[in-house]
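One structure is given here, and the rest of the page talks about it.
Here the complex is missing a single protein chain, while all its other protein chains stay put.
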Amino acid sequence: MTNPSTKKGNDISIVLCGQAGQGIQTVEKIFTRIMKSNGYHVYATKEYMSRVRGGLNSILIRISDKPVKAFVDRIDILVGLNKGSIKHLKNRVTSETLIIGEKEVLSDEIEDKQKVFDIPFTEIASGVGNKVFSNTVAVGALISILSVKPEDAINCLKQIFKDKPKELIDKNIEALKAGYETTVKLENFYSVKIESPASGSVKKQILVNGSEAVGLGAIAGGCNFISSYPMSPSTSVLVFLAQKGKDFGVLAEQAEDEISAINMAIGAWYAGARAMVTTSGGGFALMTEGVSLAGMLESPIVIHLAQRPGPATGLPTRTEQGDLDLVLYAGHGEFPRIIFAPGTLEDAFYLTQKAFNLADKFQVPVFILTDQYFVDSYYNTEPFNLKECKVEKHFIETSEDYQRYKLTENEISPRGIPGLGKGLVCADSDEHDEEGHITEDLELRIKMVDKRLGKLDLIKQESVPPVLLGPENYENLVICWGSTFNIICEAVNYLGRKDTAVLYFNQVYPLHDGAIELIKKAKKTIVVENNAAAQFARLLKIHADVKVDHNVLKYDGLCFASDSIAEELNELL
Amino acid sequence: MTNPSTKKGNDISIVLCGQAGQGIQTVEKIFTRIMKSNGYHVYATKEYMSRVRGGLNSILIRISDKPVKAFVDRIDILVGLNKGSIKHLKNRVTSETLIIGEKEVLSDEIEDKQKVFDIPFTEIASGVGNKVFSNTVAVGALISILSVKPEDAINCLKQIFKDKPKELIDKNIEALKAGYETTVKLENFYSVKIESPASGSVKKQILVNGSEAVGLGAIAGGCNFISSYPMSPSTSVLVFLAQKGKDFGVLAEQAEDEISAINMAIGAWYAGARAMVTTSGGGFALMTEGVSLAGMLESPIVIHLAQRPGPATGLPTRTEQGDLDLVLYAGHGEFPRIIFAPGTLEDAFYLTQKAFNLADKFQVPVFILTDQYFVDSYYNTEPFNLKECKVEKHFIETSEDYQRYKLTENEISPRGIPGLGKGLVCADSDEHDEEGHITEDLELRIKMVDKRLGKLDLIKQESVPPVLLGPENYENLVICWGSTFNIICEAVNYLGRKDTAVLYFNQVYPLHDGAIELIKKAKKTIVVENNAAAQFARLLKIHADVKVDHNVLKYDGLCFASDSIAEELNELL
Amino acid sequence: MKNEKYDMGDIDIAWCPGCGNFGILNALKQAMEELKIEPTNLVLVSGIGQAAKIPHYLKTNFFNGLHGRALPPATGIKASNPSLTVIAESGDGDMYGEGGNHFIHTIRRNPNITNIVHDNMVYGLTKGQASPTSRRGFVTPVQVAGVILEPFNPLAVAIALNAGFVARTFIGDKEQTIEIIKQAINYKGYALVDILQPCVTFNKLNTYQWFKDNTYYLEDSYDCHDRNAAFKRATESDKLPLGIFYINPEKTPFEENTGVYKQNDTPLYSREVDYGKLESLISKYALV
Partner (left out) sequence: MKNEKYDMGDIDIAWCPGCGNFGILNALKQAMEELKIEPTNLVLVSGIGQAAKIPHYLKTNFFNGLHGRALPPATGIKASNPSLTVIAESGDGDMYGEGGNHFIHTIRRNPNITNIVHDNMVYGLTKGQASPTSRRGFVTPVQVAGVILEPFNPLAVAIALNAGFVARTFIGDKEQTIEIIKQAINYKGYALVDILQPCVTFNKLNTYQWFKDNTYYLEDSYDCHDRNAAFKRATESDKLPLGIFYINPEKTPFEENTGVYKQNDTPLYSREVDYGKLESLISKYALV
């Protein structure tokens, strides 16, 4: 969009900036839906302050003719709804950026050479009848620039508001039109036209964010119990399961604290439910004793941990990949675990679904490690395929001589549940004998440790291999895990180098054995992580015995941007 | 003691075995004091079941003319007070072992070829007037075998009972004499004579166990606040500071839970106290959020963690080195810490004392990582030298423009305390500005992360180097940390190989830089740990970049034994 | 009466001879026999402590979890399968100290479980420190100058939280204890039975004799439906009343209120995911 008036761009990045409670989310919601229903690929993510009102938040929306799934620093169009918007984004606004807003509001911050569309949102909205319509006015302005016909937008608007009173719908249509018309009549108006993909496939795709993908995956995995305590940015999964889970018989309980949450969920698994908890770092710290309990009881448990920057309260609404070590080593004593870190919405869905089966099968804690960036981002993606999903219930009906911790050939003792069968189910947090009774038989202790730790090998056999993208004969390997994947992928794609591939881990523990070879093949390895201590690189060193050449780290509370990271990588390659 | 009747042994191992509440601790206490006051080196440790009464516990006592500080499997003399004693120790009792006890009680378990002194403790005690004196009868029997004169023992007995009524003292003397006499009159009686060291230096030495050494070190470090929740095997430090600390103005509070304990202690530091907590793995798991708080507040805190086998409740009265990883990575987010793992009583004292100064200086959590074996073991050692101790108070009197988190040249912001000076002291668990107020300035965030993590380098400069023992030109290096040190040391000494040295870490994080060189010099490295997952070996891999050749692990809940481990090491060397 | 159904035969019990825990174990077994509850249908949930070892001494399903954490799993179990009889049983330290927050909020939540507390006014397993219910002045290895905190009054707090069933018994009276345990189990909702139990090893203050001397029975005429009266009686401290302090017959249990069993009363383990419904939920995200 070097010269937006002439260029037919195919990838526009739009940033909405305003105060909390100011309606940028409404603009986002309407605008992205309009664009998607017109066949465009859309992506959106937000960054926000830890406050209910005021402060400055921003939303990035990307519109393209090709799939877009990553954050970029570049701002083609900035819609500034509040004083301070431009300053707030000063590192990202350039002379190329088209600024849309009320000149009155933004004038202090606008520099001479900047391109500006001065559109009096509030005034126009008042003309329609109420200031609240200024959001829709802004949408009208945006679609005019994106060359979408008002009729096409209006159809979509009607859908969005279909449950609202007719008068309100009409007013919104009016506001959209007014925004559109005011903008196209601007003296310095120019627009871009992206050809929408001919296939029309986008329309059938779904638009979900990371937390919805996790929540849907949980339902698909047979989750019927969630006990949790609210904590940003993990609450959205609790909210999702309370709201949507209702129709699926999911019992959603807000616990008094995180300790209760995890102990309640472990109790639920004991009685045959499929339970999960959702939390963030600080809440999880409180759960670590419970994780150790699951280790000893050999109880399944699924834990969704959405990371935010620490230590302590840290930056509650920002993002970081800072709790990998915590999750790896949480809980006293030694016992195995499984850690997934989805980097795509599909992975979030399928791996969460899978987590319930694996937890049940191996009787271990399974983690879904996401972060604020991941749960709050969305793009269009294929509807999740339920044919690939199956709830594998691994519990058995017990016989009279049932022993919960029977020493078997393969480390796994069949899991009974109370009330199903003639046996008794004895779960014990002390070191126990095969029946589940406290023991001080120290030879048995060794067997029980070996049994518990031995499961790790079985688990490893089912580990998800890392995904390799790019040329097969790579010299450089850019390694990433979890939420950074789409960003790194776009960056490396952009660089288009024949010598560089991306290796993406969505299961970070235990590592698939194949990972070692893939990494050792590279002449140069770079690990990109959203933290300060290079935790995944450390994990690779211990568990894959590889030493990486470069760590690219970011720990200011924001995610990476594909355009900036591309430059940074290029320098290292 | 191959033939105790003739050999003048110089290292006798005695095991007392009986039920909880049965008085083996009384025998131990009296007997070790008698032996020490007669100039012998003594060592004792106990292993016990998690129950208040019943079960079978045992105490190992070693008597020697040279310092003895380690557990051995070998039993020269077994005093069995209860049915099952021999069975309980079946793996350690050999045909060489002299068994002392009431035949009636032990007859089922005694095998033909075994040497037995049948001494009717209870009957003799009843003769003196009460069954309770049977403990002292047993002491009498023991001193006869160890060739101690009754007069020498009686003097000591009088000292021990000096606050008791005269009648009781007389009865005990009578019991001791009776035990002595019955034994020497046995048909098959034989005795050993160890020459006590001529210097008499032992008499002036002190007899303290691990928890007393930690407790004394805390007082020496200026500790004046302890808030904790009881948990075996860490409670003894709380008890010590509640009892002995009283005279030193130590405020000892039993908190409602571990979360309260650590938050209360951090509050105490904020107000200028020098506070610690003591706990075990499960309790510590609950404290991990608080550890992260200390990381963010940059609050000093001293944490004594006495390990026991996990996961969960595990084996509450047994030993393990299973929580190193937990302590290394506890707390969400990233921040530095210091971890000591004393392996000698001297180290426990001096490092605990030092912990308070370092916590105050670097404003970080400092851990003292011990375990059940360590806190429950004792031997004679030089009185701790207070000349080496100094309470370094690092807080300042504030001026009006005081900023708690001032960015300085060396990462350390001078710590003010409320009420001392004209400034305000603002401690904040959110990411904060220099004053301590919540910030969303993400550039400042980076500076604050760098400041916190940057302290690690400063800390490293003061790390305690590992201790190298043995030949300088070693080919093999046996590496250990914490409580296993004395055991490994004795084992390697015993092997007496010119090619093998011991490297002992009492600070396990951050590692002293010199460690790498010492390890890389060896052709073969063996790490010995009391756990199943080789956690310290992993730490060496990450932080010293060394890969060890062999892991010697033990995870049955018992400590290593110097005689057995010597054999095992010999095979690997 | 022999409690055969629940009997474990000749097992090694880790309690001290003479301990009040034995009486509670017997009372519990007998109550369960009398109520004709099958061991396979009972789940005993405990924490850690001397009291918390009880599930190992009778034939039953059990969940012996973490110290202080009996109530959350008990709630999770009951809510996942309401047809099970669920008893959360532990010591005073476990339930009112480490687990205090769960105590409060479980009462508010009101699952249909019975909460039996072995109240020996001391931490037994860890060798005699003060518990929340320890009396002022009680000297221990940690409370060297005697307890200085106000004793926790579980009954008064439960009544303040509007618990539905609140009772105290003394194990010296096995008959009353059995009777009250039975009533507590039959009560539909959270029921608290605080059982005074001497710890003969670590509590030399609150002995059998002390409990005899310092308790009395609520009179027959006492009306256990009056919350204010119940509070008043619960705060008496000269002598501790025994009996049922408070019953609120109008509460509905948590698991019913969740709505999960409204249309379907099968336990969660037997349910299947409705993939058709899920498919249509997912497809809604394709619409605007």
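Just so it is clear, A, B and C label the chains in written order, and each chain counts residues from 1 on its own.
Everything below uses one rule, namely that contacts are C-beta pairs under 8 Å (C-beta built on N, C-alpha and C of every residue); 3 or more make two chains touch, one makes a residue touch a chain.
Source: prediction; values computed, not measured.
K.L.:
Which visible chains touch the chain that is not shown?
P.N.:
A, B, C
K.L.:
Which of B:V27, B:C156, B:V192 or B:V375 touches the chain that is not shown?
P.N.:
Only one of B:V27, B:C156, B:V192 or B:V375 touches the chain omitted from view, namely B:C156.
K.L.:
Would you indicate which residue among B:V27, B:V137, B:I266 or B:L315 is in contact with the undisplayed chain?
P.N.:
B:I266
K.L.:
Taking the full complex into account, find the residue in B:I110, B:I169, B:I206 or B:I542 that is in contact with the omitted chain.
P.N.:
The one listed residue touching the chain not shown is B:I206.
K.L.:
Among C:N153, C:T169 or C:N203, choose the residue that contacts the chain missing from this document, as touch is defined above.
P.N.:
Going through C:N153, C:T169 or C:N203 one by one, C:N153 is the residue touching the chain not shown.
K.L.:
In the full complex, which of C:P132, C:G172 or C:G243 touches the chain missing from this view?
P.N.:
Of the listed residues, the one touching the omitted chain is C:P132.
K.L.:
List the subunit B residues touching the unshown chain?
P.N.:
Touch with the absent chain occurs at residues 33-34, 36-37, 156, 159-160, 203-208, 212, 216, 219-220, 222, 224-225, 227, 244, 246-251, 253, 255-257, 259-261, 263-268, 270-275, 289-290, 293, 297, 383-384, 386, 389, 391, 393, 395, 417-430, 436-438.
K.L.:
In the full complex, which bits of subunit C touch the chain not displayed? Write them out.
P.N.:
97, 99-101, 104-105, 107-110, 132, 145, 148-153, 156-157, 159-162, 227-228, 231-232, 234-235, 254, 257-259
K.L.:
Please identify, in ascending order, the residues of subunit A that touch the omitted chain?
P.N.:
21, 49-55, 229-232, 235, 238-239, 242-243, 246, 252, 254, 256-257, 282, 312-313
Convention: only the chains that are shown with their structure count from here on.
K.L.:
With chain centres defined as C-alpha means, what is the inter-centre distance between subunit B and subunit C in Å?
P.N.:
That gives a centre separation of 37 Å.
K.L.:
Taking each chain's centre as its mean C-alpha position, how far apart are subunit A and subunit B in Å?
P.N.:
Those two chain centres are 46 Å apart.
K.L.:
Can you list the residues of subunit B that touch 2 or more other chains?
P.N.:
49-50, 55, 282, 312-313
K.L.:
Got the subunit C residues that touch at least 2 other chains?
P.N.:
Residues 14, 48, 66 of subunit C touch two or more partner chains.
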